[in-house]
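A single protein chain has been omitted from the complex, and every remaining protein chain is retained in its original position.
We just call them A and B in the order they show up, numbering each chain from 1.
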Amino acid sequence: MKVFLYLLLAIGAIFNGLGAFALIRFPDVYTRIHGATKCTTFGSIFSILAVVIYGFVKGGGEGGTLAIHALLALFFLLITNPTGSHALARGAHRAGVRPVGAVVDRLEEKE
Amino acid sequence: MRKWGAWATSAVFIYIVYLILTLWTGELGLWSLGELITGAVIALLGAIPLGNIVWKRGDVRLLQPHRWILFLFYLIGPFFFSMARANIDVAYRVITGRIKPGIVRFQPHLKTDFGRTLLANSITLTPGTLTVDVDDGTGEFYVHWIYVKNPEPRPEEVCGPFPTWARRIAE
Partner (left out) sequence: MIAEFGFLVAAAVLVGYVFVSMGRLMAGPTTPDRAVALDTINTLVVATMVLLGTAFGQVVLVDVAIVYALLSFIATLYIARYLEGGLR
């Protein structure tokens, strides 16, 4: 049981780290949004899943409350994170930031 | 009549979220009387601004329960799998730095707001793609693709089976 929790936490930490390093490594805004959004969302799913399982195993009022609230936080994170990154990408394109080394840019042709 | 329906539906949803947040707080079963009354008041007040915005285009088909079961199945099955693949993909690109980006356009033929939102969020969280803009009138998607294989793609090339799933769930 404990090993399983540690495994989930480790996977979450690894993918969150991947997101943070993608932010440093990639060349322009859009590719950074790619890395940051995907990896932090996926990593947070595992981190919070560890908390949920821990709460349900602990049981009782306190553990149940912890699990349900963590699940709700995960739900909101899963909805808001891609939406926010989508808004940022659109704002960046409207602000005049072009993708570096793009082979095709249909949105610019439209505007 | 439809306005009242939208308002009541929003109120019920807010009430459910409130009840989930206040589980195990009282003596009346799981809740206390004060929490139930406060939640009802908050739900009725909160539904006033929400009702008109969320159900503007009449997406009432989303209330059918078999769509929710389908959505849960989609979330655990194909969506989670391709999300895992997306992260391996990002890891590969972080390490090797092989990118060939571009913004492509395609037409998935979705009409409702919920269907478009579902597809846009799915695209953002799955391998190599990121929704940049959605044309509100025609429903065309502008997608930033991290490794462009074809500048004039069909929807299946960019995001696999997701348009079919979005249509099945939301329309």
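Quick notes on this one:
Following the convention adopted for this analysis, a residue touches a chain if its C-beta (ideal position, glycine included) is under 8 Å from a C-beta of that chain, and two chains touch if they have at least 3 such contacts.
Model, not experiment: these values are computed from the prediction.
The missing chain, though absent from the view, touches A when the full complex is examined.
Of the residues in chain A, those that touch the hidden partner chain are 2, 5-6, 9-10, 12-13, 16-17, 19-21, 23-24, 29, 32-33, 36-37, 40-41, 43-44, 47-48, 50-51, 54-55, 62, 65-66, 69-70, 72-73, 76-77, 80-81, 83-85, 87-88, 90-92, 94-95, 97.
The definition used in the following text is that only the chains that are shown with their structure count from here on.
Taking each chain's centre as the average of its CA atoms, chain A and chain B sit 15 Å apart.
Listing the residues of chain A that touch chain B in their complex gives 15, 18, 21-22, 25-28, 30-31, 33-35, 37-39, 41-42, 61, 64-65, 68-69, 72, 79, 82-83, 85-86, 89-90, 93, 99-108, 110. Across the interface of their complex, chain A is touched by residues 17, 20-21, 23-24, 83-84, 86-87, 90-91, 93-94, 97, 99-105, 117, 120-121, 124-125, 128, 130-133, 142, 144, 146, 148, 151 of chain B.
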